[in-house]
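For this view, one protein chain was removed and the others were kept in their places.
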Amino acid sequence: MHSHNTPSGRRSVLNWLLGLWGGGVCGAVLYPVARYLAPPEIPEAATQSVMAGSAESLAPNSARAVAFGSRPAIVIRTAAGDLRAFSATCTHLDCTVQYRPDLQRLWCACHNGQYDLNGRNVAGPPPRPLEAFDVNVKDDQIALSRRSG
Amino acid sequence: MRSAWAALIALALWQANGSAQAVDPATAFADDVHAAAGLTCTACHKAQGPGSYAAPARTAIAPLCATCHSDAGYMRRFDPQVRVDQFLQYQTSTHGRRMAAGETRVATCSDCHEAHGITRVRDARSPVAPLNVTMTCARCHGNPSIMKPLGRSAAPPTDWAASVHAAALLQRGDTSAPTCAACHGSHGATPPGVTSVANVCAQCHLRQAELFRASPKKDIFDAIGQPECLVCHNNHRIESPADHWVGVQEGAVCAQCHDASGDSAQAIGTIRQALDGLAASVAAADVSLARAERAGMLVDAGRLALRAAREQQVQARVLVHAFAAEPFNAAAAEGAASARRALDAGEAAFRELQVRRAGLGVATLLIIAFLITLWIKIRRLPDLPSS
Partner (left out) sequence: MRGVRAWLDERLAFSDVIDALRHKTVPHHRYSVWYYFGGMTLFLFGIQVGTGALLLLYYRPSAAEAYESVQFIVTRVPFGWLVRSIHAWSANLMVACAVAHLFSVLFLHAYRRPRELTWFSGVLLLLLTLAFGFTGYLLPWNEVSFFATRVGTDIAAAVPLMGRGIVRFMRGGDEVTGATLTRLFGFHVAVLPAIASGLVALHLLLVQRHGMSVPPSIERQAVHDPAAVRAMPFIPHFLLRDLFAWTIVLAVLAALSTFYPWELGTKADPFAPAPAGIRPEWYFLWAFESLKHVPPTIAGINGELIAVAVMGAGALAALLLPLLAGHTARARRAVVWVGAVALLFMALMTGLALSAAAP
């Protein structure tokens, strides 16, 4: 039986404590590393492309708002059935545009600016067209990506 | 910045007082669109001798220009789309009517378009190009020594220069912003009628106009003969509206007609409270997010929510023009919810920071315990031999 007061007893208690705290320190290092190595929920930064929901559930002549990185974007299914996507930031004073099914245009509520379905500014104050994004559908998921170049 | 533009207008007036024609006509005419179209001096002037031409009488200038510019068949040769109703419009304008009655101190074609060196309106050098036209009008309309004898105020150009529209046009170069011509007309320039100026505002501020016209105010304002937008927003000196305009206390815009006694006072009070509350939550969310960012946390989702809150705040402010509780309350509530989300994101980030510091605390305690034990072990090691 160990006597904790003999030199060897004290040494082994000391070594045991050292092992305990040392193990704790190692754990404090290895735990963050292990968590870091496991892939996070969202596997990559949404800089170049972002998912925009189900394609089927987007009816003709309607639109869906989506966040692309930290700026708003809008996906539109035209009356003819094709998908278009644009940055939803109005080029006049940065308000967020919306889709008007009655006009079949993008409309900015702030100063009545309008963009056609090619993103071109066709009425009101906006000075420039909206940035257009590429739209792809895979497995019913819409993916928006920035146009390169 | 606005006072700088007011100063610039004053400078333009000073210059206008001095030089009528600073440049020699023959040199200026080299840049003229008429010269480019093949016209020469005799197209407008009677020759008086070699190289010398008589200037037309001021009352004769507009009819002279109209001989070509009102002839659709003639003008079509140079520009099929150009308008030919300028003279007709001029005749309906205050300038035109007074000139026809013999008052020569009012504007005619050459005062705004220059006599020689006339360029297209869309040419940036033109005195009637969108960025320049307000300075041109201000040459007379901002000059008290010209306006007083005609019985008018010289204040409008300086008032306009202090407006948000002037800031948009002159500082941001936003040519969609209204100039004098946008509301008053250019050739048909006349102070707009009480009922018609709102139609001009409505071209850009469509939502506010639609809401106003559907609201109880429309009939009331028609009945008392007051212009829609101008009563609250002024005509020339249009400044950024503020939340504290809403209210029945001294200094609030609604107090012009409403007082604390009527039922409307309660509705006004509720709207004001909601606006103030929304502004306060947006500000609080901003502070919380900034605090988290300064501490090194990144809060993109919170910033997105704050952006949405700010847009909903703009929406709510627009919905004030419905002058009723309902669509306003819904928008204000949405804004408050977004601001709340932004605030929560900031607080969550700050809490996460505390969690990190707590984690550090635990790790540091473990390290300190380890160091102490290690230190004891080192002390307990056998002593070093002395040689």
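By written order: A and B. Residues from 1 in each chain.
The working rule: a residue touches a chain if its C-beta (ideal position, glycine included) is under 8 Å from a C-beta of that chain, and two chains touch if they have at least 3 such contacts.
For clarity, every value in this text was computed on a predicted model and none was experimentally measured.
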Touch with the omitted chain, as defined above, among B:101, B:223 or B:384: B:384
Residue among B:90, B:221 or B:370 touching the omitted chain: B:370
Selected from B:214, B:290 or B:360 as touching the chain missing from the view: B:360
Interface with the undisplayed chain - residues on chain A: 25, 29, 32-33, 35-38, 40-42, 44-45, 47-48, 69
Chain B residues touching the omitted chain (full complex): 296, 298, 300, 356-357, 359-360, 363-364, 367-368, 370-371, 374-375, 377-378, 381, 384-387
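Assume only the chains that are shown with their structure count from here on.
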Cα-centroid distance, chain A relative to chain B, in whole angstrom: 35
Chain B residues touching chain A - in the complex, by the definition given at the top: 174, 176-177, 203-207, 300, 303-304, 311, 314-315, 318, 362-363, 366-367, 369-370, 373-374, 376-377, 380
Parts of chain A lying in touch with chain B, wherever the complex brings them together: 10-11, 14-15, 17-18, 21-22, 24-25, 28, 67, 70, 92, 95-96, 109-112, 124-125, 127
